[in-house]
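Have a look at this one before I ask anything.
Removed from the display is one protein chain of the complex; every other protein chain stays in position.
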Amino acid sequence: MDRRLRLGMVGGGQGAFIGAAHRAAARLDDCYDFVAGALSSDPQRAAESGRMLRLDPARSYADYREMARAEAQRSDGIDAVVVATPNHLHAPVVTAFLEAGIHVICDKPLAMSLEEALQMQALSHATGKLLAVTYTYSGYAMVRHAKEMVAAGELGDIRLVQVEYLQDWLAEPVEQRGNKQAEWRTDPARSGPAGCLGDIGTHAYQLASFVTGMLPSDLCADVVTMVPGRRLDDHVQTMLRYPCGARGTLLASQIATGEGNALRLRVYGTRASISFDQENPDYLGYTPLGGNPVQLKRGRVRSASSEHATRIPVGHPEGYLEAFGQLYRDAALQIEAMLDGRPAPPSSLLLTTVEDGVQGMRFVEAALRSSALAGARVPIG
Amino acid sequence: MDRRLRLGMVGGGQGAFIGAAHRAAARLDDCYDFVAGALSSDPQRAAESGRMLRLDPARSYADYREMARAEAQRSDGIDAVVVATPNHLHAPVVTAFLEAGIHVICDKPLAMSLEEALQMQALSHATGKLLAVTYTYSGYAMVRHAKEMVAAGELGDIRLVQVEYLQDWLAEPVEQRGNKQAEWRTDPARSGPAGCLGDIGTHAYQLASFVTGMLPSDLCADVVTMVPGRRLDDHVQTMLRYPCGARGTLLASQIATGEGNALRLRVYGTRASISFDQENPDYLGYTPLGGNPVQLKRGRVRSASSEHATRIPVGHPEGYLEAFGQLYRDAALQIEAMLDGRPAPPSSLLLTTVEDGVQGMRFVEAALRSSALAGARVPIG
Amino acid sequence: MDRRLRLGMVGGGQGAFIGAAHRAAARLDDCYDFVAGALSSDPQRAAESGRMLRLDPARSYADYREMARAEAQRSDGIDAVVVATPNHLHAPVVTAFLEAGIHVICDKPLAMSLEEALQMQALSHATGKLLAVTYTYSGYAMVRHAKEMVAAGELGDIRLVQVEYLQDWLAEPVEQRGNKQAEWRTDPARSGPAGCLGDIGTHAYQLASFVTGMLPSDLCADVVTMVPGRRLDDHVQTMLRYPCGARGTLLASQIATGEGNALRLRVYGTRASISFDQENPDYLGYTPLGGNPVQLKRGRVRSASSEHATRIPVGHPEGYLEAFGQLYRDAALQIEAMLDGRPAPPSSLLLTTVEDGVQGMRFVEAALRSSALAGARVPIG
Partner (left out) sequence: MDRRLRLGMVGGGQGAFIGAAHRAAARLDDCYDFVAGALSSDPQRAAESGRMLRLDPARSYADYREMARAEAQRSDGIDAVVVATPNHLHAPVVTAFLEAGIHVICDKPLAMSLEEALQMQALSHATGKLLAVTYTYSGYAMVRHAKEMVAAGELGDIRLVQVEYLQDWLAEPVEQRGNKQAEWRTDPARSGPAGCLGDIGTHAYQLASFVTGMLPSDLCADVVTMVPGRRLDDHVQTMLRYPCGARGTLLASQIATGEGNALRLRVYGTRASISFDQENPDYLGYTPLGGNPVQLKRGRVRSASSEHATRIPVGHPEGYLEAFGQLYRDAALQIEAMLDGRPAPPSSLLLTTVEDGVQGMRFVEAALRSSALAGARVPIG
């Protein structure tokens, strides 16, 4: 990078875990200056957050529409904006900035419905602006290495895909006990029709698709609310079928007692299998047919995509912020290329975008449909 | 045990892995003398096997019916017989010995169909003879400890049951390349209508039921043949629902490249979760809600059932033969009590029997039915 | 084996863990009939133990000398005897049976002193009888595979040997609280001058020597008693130097809080390293220089020595009794060959014998000598 890009943020003010994570990720590789924000829908909170984050008060906005308008007119206006609001605001905020000609980096799930997602996709295409969607886990070096292994045929033909994303933080009705994160995530008005399914099910779905390069054609789903009184699902189990005949299972649960943030993927091919556990992301399991398990380590494997997504040598662990930062680095590489009117560097093209966001919404809608039909098999998308 | 029981075997002659495993298991705790056999349906092979195993030639039979008849008439006739034949012979052999008044220890799956299993169950009840079914994995000390923890409420109410049994030895069409084990296991005439589903799916189903004390009410299943030309299924995935509202997934695959004998169970309750991996059976994972994972170790936990099922102290690993031997010890305790006309010792009552075998067949039939209906949800049993 | 050998035992009566383990090990592969014993030095206890173990009362002796004499004269006398007494009786018992022309399988450490060990070695050589010493851990399939890998040069030249044996059962003064095992092990009259050093330090030393095929030339040692009031050492740390320039560390501790029976070996060569953990004995770690760790699994590796030392397929775990049983099988193969006047089968030659026992005593004496000299470097042997 020859310069730092100017970055703004909507949402993610004081106390929001994900806002701070976005900013740390953006800072990691020194590709951005954080210069503007509409950090809260509450004007006073927005102003305070701006002060804490050392923003120029003139660029700490109370309203995201105002921010889009003002920044678009400044000669030193932001190059890109981060959208870190609850889900129901993704579509309007993304729309405002894309229409203002500003690149967007949006949290997931992209939208409240497939329809909304498709509109955002169309707008991104129409404006020619980047709409990145932060499927953070695709930023890990070993996830990218896994994708490269599959693509190179090292697993042979894929037969089984097993992915699960297990947490326990919603095992009790914490949304009724003042947990803000839980409140909006279990509120259909702010989260949409899917709870766990949208919040983490889409992550699992995306990770499996990212690594295998395959999308399932149909599924059977059981979308369940385990905790009494909860308004959205907190447990999802599905069986997947792929066009090539492969099978899969996807499990997402926020009531899996004892689990932290257990996103785990296993892919079995005719020649070998691989396994990834997000809580130990510097490793990738690999076992050939009839062979012994190998623990591939970041820094010990050679692949263009893993080397692009790593900073430090073997045995010096990288984590979640580094994966997140990778998305920001890739976005920066793409945006800079667009600003310069040249093609994006190939190394940056694994960045997840609106296309992934749309696929996620297709999955959500199919799972809800199947579950309503007592688990009957339905097509996806 | 005050004496050794006299034991015979049908099947399991030279070269049969499972026959040797049965004998080593029977020997482990010194409860049996192995004295008679009809070790092969081929008379010459039967005789040779008998010689190798140092049987009295007079008690090395060419035919299991002859053996049942002759042993029943000897004053020193066998107390119990082991049935280690391919599946299609389980019913006739078990029937012959039960009718001859001889206790039976039968390999799994119990039968070719639910109907056959129910007949064997009725016969066992009618004759008052033991019909043990060797669900080996229920013999592990830590599996029994897990069962005791669930029963004691240490997990709270069960919400999720995840069980999988993954192998890779049928990932290629080895039944066409001279692998005897694969030949009969993929032959509907000898294995019945279920391949992987019956061979290892029933193990997974039984383990989950054994530990949780719960049977699911209905399921959605996808029973698949992945390897071209194979005549029975080699991959099964199911979603389970329990009467209490709990959910489950059961996965069984013999084409899961890289896996050896990966029977793994996880149970999540409202208070805690546990996890067991058959390849590392001296351990049981335990994590309370919001807490840190504990690796419970055999010999470090205190429970009547785990202490009954262990021989050596912490850090001296026990394995598959010890688990298998446990079933033989429990069977001996029950048979000795029956011979003496007294109740079986409570410690022996976790022995798996025809009741487990019948449940296994209910599961097999339901899974086949659901899969034929494109994964539609069907009741079990 | 064409026949079962006749086996006797001295020591190891009721309540002795190690006696039961010896018998189960001897039974595992069906190579022995257990027919005689002097199971306790207390005649009543000896008789009771004999009854419990279903010995012919005529062959349940109150005195080991009487047993050696009587069994040597019977036409159906024992072929071999197991010595499972406390250490101070090893020498007299072994001597009595060797002199009676009976093969001996003796627990470790072989002797109370190097001098005693050398006398037993001389007697074994003079009588031409087997004197096996049960370094159980050398019976594991993956330990034997490790030895074969080193011998085949797969590790290159050995540079580092790290071995540790950690337990916590003596972390408190349990010998003062009625623990019988602890009583004699901390009593110089029955254990000799070394406590932890002799009890488990010799195991660690033997394992390292067995796998690497190398003996160190000198050492620095710190032999420590941590628990106040204890009469023998309970913690040992040493630094080793090998003639080839390799270095090593050996650590043995019975006060390592939280450890069960943690015998762990790592060997680093110029080309690759390996690691073994006795608590998970079906695995052997292997990492090439600059490469990724491989978890070699029993049943997935190919080597004559591991295949000789295994019974069941990959994923069906073997444990301590199987390793122990391997020594008994190897001893049976050697004894049978001697009875038949033919060379022992090569597969049996990894059996540990008096030669290993003597090396263990050389190590003990050197460690005590160095420690008395404030850790100064001293030669071994």
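A, B and C are the chain letters, set down in written order, and residue numbers restart from 1 in every chain.
Keep this in mind: contacts are C-beta pairs under 8 Å (C-beta built on N, C-alpha and C of every residue); 3 or more make two chains touch, one makes a residue touch a chain.
Values in this document were obtained by computation on a predicted structure and should not be read as measured data.
Of the listed residues C:68, C:82 or C:220, the one in contact with the hidden chain in the full complex is C:220. Of the candidate positions C:186, C:237 or C:310, contact with the hidden chain is made by C:237. Residues 3-4, 17, 20-21, 23-24, 27-30, 54, 167, 259-262, 278-282, 297, 299-300, 311-322 of chain A touch the missing chain (whole complex, contact as defined above). The missing chain lies against chain C, touching residues 155-156, 159-160, 162, 168-169, 171-172, 220, 222, 224, 226, 235, 237-239, 241, 245, 247, 249, 251, 253, 255-259, 268-273, 287-291, 293, 374-377. Residue-level contact of chain B with the missing chain is found at 290-297, 300-301.
Just so we're on the same page, only the chains that are shown with their structure count from here on.
At the interface between chain B and chain C, two copies of one sequence, more than half of the residue numbers in use appear on both sides, so the contact is built from largely the same positions. A simple rule picks the central chain: find each chain's mean C-alpha point, then take the one closest to the mean of all protein C-alpha atoms, which gives B. Summarising the inter-chain layout, the chain whose CA centre lies farthest from the centre of chain B is A.
Centroids of chain B and chain C (each the mean of its C-alpha atoms) stand 35 Å apart.
Under the contact definition stated at the top, the residues of chain B that touch 2 or more other chains are 259.
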